[in-house]
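Heads up, this is only part of the complex; the chains shown haven't been moved.
As written, the chain order gives the labels A and B, with residue 1 at the start of each chain.
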Amino acid sequence: MKSENSISKLIKGYKPGYSLEQAFYKNPDLYKKEIENIFHKHWILAGHISQIPEVGDFFLFEFANESIIVTRSKDGSIKALLNVCRHRGSRVCLEDKGNAKAFTCPYHAWSFDLDGKLIAARYMNDDFDKSENGLHRAHVELAGGLIFISLAEHPLSLSQMQDDLADVFDQFGFDNMKLAIQKTYPINANWKLANENYQECYHCAPSHKDFAKIHAMALNPAKFDQQKETFLKTSESNIRTKPSSFYFDLAKDGQEGYQYDRNPLIKGMMSGSKGGKPVAPLLGKLEKYECAASEFMVGPVTFFLIYDDHMLGYRFLPTSLDECICDLFWFVRGDAVEGKDYDLETLTWLWHETILDDEKIIIDNKKGVDSHFYKPGKLSDMEAMEQHFLDWYIKSIS
Amino acid sequence: MKSENSISKLIKGYKPGYSLEQAFYKNPDLYKKEIENIFHKHWILAGHISQIPEVGDFFLFEFANESIIVTRSKDGSIKALLNVCRHRGSRVCLEDKGNAKAFTCPYHAWSFDLDGKLIAARYMNDDFDKSENGLHRAHVELAGGLIFISLAEHPLSLSQMQDDLADVFDQFGFDNMKLAIQKTYPINANWKLANENYQECYHCAPSHKDFAKIHAMALNPAKFDQQKETFLKTSESNIRTKPSSFYFDLAKDGQEGYQYDRNPLIKGMMSGSKGGKPVAPLLGKLEKYECAASEFMVGPVTFFLIYDDHMLGYRFLPTSLDECICDLFWFVRGDAVEGKDYDLETLTWLWHETILDDEKIIIDNKKGVDSHFYKPGKLSDMEAMEQHFLDWYIKSIS
């Protein structure tokens, strides 16, 4: 009761257009509510089909207290199995990735097939019903080769996004990408501070010198608007420039939120890399560098930035009230060969540096928000998307 | 109130024959209740008289927030003194073990004799009554040379166990054993997960390859029953084979729970060691290896496994809600000489390896139990003793 009251009071005190009160980042009951209403409800990127090409291939997708086995089943479909034995709860699969015929719990050797069905439970009595003791399953949906997972009982629909963005997936060849490398960045701050940081480019110019040399959106608003106008007028490519703004509170009822947009890079910059130089073969149906990058977002914590020759995926996940992780995924064309067509160091340089900068920023933000003297501050127009995030967040926990 | 309600609700939801709900492992108020109703009430192994042969010899017994000085007093009796100065609460004794004439607090030099009596308090006023400011004392009982301690005001009786098992203590020569070595294994999981792990051998075959080569009880139930039957029929030894099953909820009113049983080893195995080979001189009145081992348990967290040539002691103690320790004691015949009659590496090999395996298992169990998707699972008949533990546990906290 008391806790519910204090959360209601917090929510009532929220002022749109301002940053959140300190208590939103510190309340353990609110954190539980976020896990339930956000992370166990919305779609989250787990990975890409290229990571598990063969039957029995699997990898683990983990956050907060959850571990999910993402595996390719016998019929070739992708399954997501909760990594929690139905006997006494042990982790069933202890390897990060690999190939398995079945998943056998290391504790008492209960064994589950690739669909999660319990196929062996030693010496259990005859009245024990194996069919009711399979691993719990999460929902899986593929979007252009990307594997999304929802822990909800009745997940939101991805149909609008799938229909709307089919041409984008096609043009960039999502189905034929491969994961070049994935890196995990732990951040000692509440997940919202990390997510908010990603929502806005108001901080790009002061905080990310290298990023700001590449992306027009780091320019001052007037200059950016002008460059974008020119870009939209002159773009002759097949790649879609029309934005889809169904993110956060703008999502349609029953549909998962998503977003698409395409923005110019600074003149002469071809990719998100040192000096804007190419770093990998052109993606999908692209025939030349267009000095632009597309943004794409699905659900509240998964973002993509599509350069002409590679794609970044970003995923923000809580590990506890005060800690989160940012997972970065670098995708390249499926037939690109490491060491020949691309080099990991060159490919990952810009965003590895950028995310390390962000980590510092986010932790210094957390320190200040922890102060007794912190008060919600006025947000700028350049933080409009963050304002949508906060409005949506307040609804999500209400 | 709220917390009491949520604990009552948890208890009401308990289903005998199933593992516990997640909240039993995560609730800090429940943890306090466990400390009070279990660890401050039941008898716990502190050590063996051979550790403190001389007047003034002492060692510390520590768990959770408690530190207890176990010492031999002037009259030769064993005393257990709470290591908490009666002035401002400082630890009085900072050494793990040693010999002392008196215990003098390092803070303000208040001094206590071996019975805990305050014998000096510098410059205190005349109205200060030293006789009321001795160290708190815990109850001590010896059982065949083993030192048990109870922090209860009115401890449970050990009389039934003492009477019942007198012949066991005598045959194995408990009084004349000595502690060869003690090792502490910290485990990052709630103490119940560790204790439950020790209750059952359903996991022995899949988890403990080396243990399973020695102990018949790791076999499948039918095979074990058959081997046990043969063993009982053919055993010609003086060592008792008749079981005493007064463990957990089977304890008699007012008596501490305990258990005794004797089980065969795999044919040809003589001791709990690499290849089942002898590792020390035969205990007590034993004249030959009998390819068997006795189990013995006192209270809820102290267990013994008696091989013909050495005895293991196990003690599971909480350090916090999410952490516990398993202390292992290796006992050998009192006149055995290290380096000549036994070698520590050989003596400790099997159980050192086994407990390290268990640590991994227990932590992987904890990880799964922490999942939102964990549900209590059906226990097998091979987990019968764990079922008694859980039934008793529920009563203990009710």
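The rule is simple: a residue touches a chain if its C-beta (ideal position, glycine included) is under 8 Å from a C-beta of that chain, and two chains touch if they have at least 3 such contacts.
Not measured: the values here are computed from a predicted model.
For this complex of identical protein chains, the structure file gives a whole-complex count of 3 copies, while the figure shows 2.
Note that only the chains that are shown with their structure count from here on.
Chain A and chain B have centres, each the mean of its CA atoms, that are 48 Å apart. Taken in their complex, chain B has these residues touching chain A: 2, 19, 196, 202-203, 205-207, 220-221, 361, 364-365, 367-375, 377-382. Chain A contributes residues 1-2, 35, 40, 65-67, 82-92, 94, 106-109, 121-125, 128, 133, 136, 151 to its touches with chain B in the complex.
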